[in-house]
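Read the structure below first, then the notes.
Selected chains only, in their assembly positions.
Labels for the chains are A and B, by order of writing; each one numbers its residues from 1.
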Amino acid sequence: MLLAKVRGTVVSTCKEPSLNGVKFLLVQLLSDSGDPLPDYEVAADVVGAGIGEWVLIARGSGARQHEGYRDRPVDAAVVAIIDTVSLDSGALYNKRDDFS
Amino acid sequence: MLLAKVRGTVVSTCKEPSLNGVKFLLVQLLSDSGDPLPDYEVAADVVGAGIGEWVLIARGSGARQHEGYRDRPVDAAVVAIIDTVSLDSGALYNKRDDFS
């Protein structure tokens, strides 16, 4: 999985039928310093993440391992909202600092 | 999934038999600023997308999660035509501006 930050949403009316009801978030991938990488993903949100939150992204068939998603054409999903990232005995990220 | 723009078509007569009837679109991958990336995909079209439209591309086994596609040798599919992309409280793309 990779660290990412939620930046926006993608809306589509005309889509593969099984995608009805799927919420698409545009997330920016983050480096291990917490800086934005050039890469992004449009990911199905299965945890109710909000703009600005740090999340974990699963890609490939891993993104479909969720009730009701196994037969949907998605290859990326937001599977966790991150509380903390600890790195080299320090704290890289703490959700409380960002959202309080 | 990634943002992409439909640029053309690929036609083949001699192909793996299960690919009969599949329409192949050449799509240009887009950055999160909407600019063309150097990468492209030849993707099976399951939504009837047209030249110039912004679409969502699913890759890998996700591209085969569509009625009748599970046993076809495709690794990329156009799975949605995009209406809007909202980013950082602004609008990156609105189909109405492009096609009206």
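Everything that follows uses one rule, which is that a contact is a pair of C-beta atoms (placed from the backbone, for glycine too) under 8 Å apart; a residue touches a chain by one contact, two chains touch by 3 or more.
Computed from a predicted structure; not experimentally measured.
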Legend entry - Where 2 copies are displayed, count of copies in the complete assembly: 5
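The working rule: only the chains that are shown with their structure count from here on.
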Inset, instruction - Just give me the whole-number Å value for how far the CA centre of subunit A lies from that of subunit B. - result: 21
Legend entry - Of subunit B, residues touching subunit A in the complex: 1-3, 31-32, 46-48, 56, 58-66, 77, 79-89, 92
Inset, instruction - Could you please specify the touching residues of subunit A with respect to subunit B in the complex? - result: 7-16, 18-19, 24, 26, 28, 38, 40-43, 51, 60-61, 63-64, 71-76
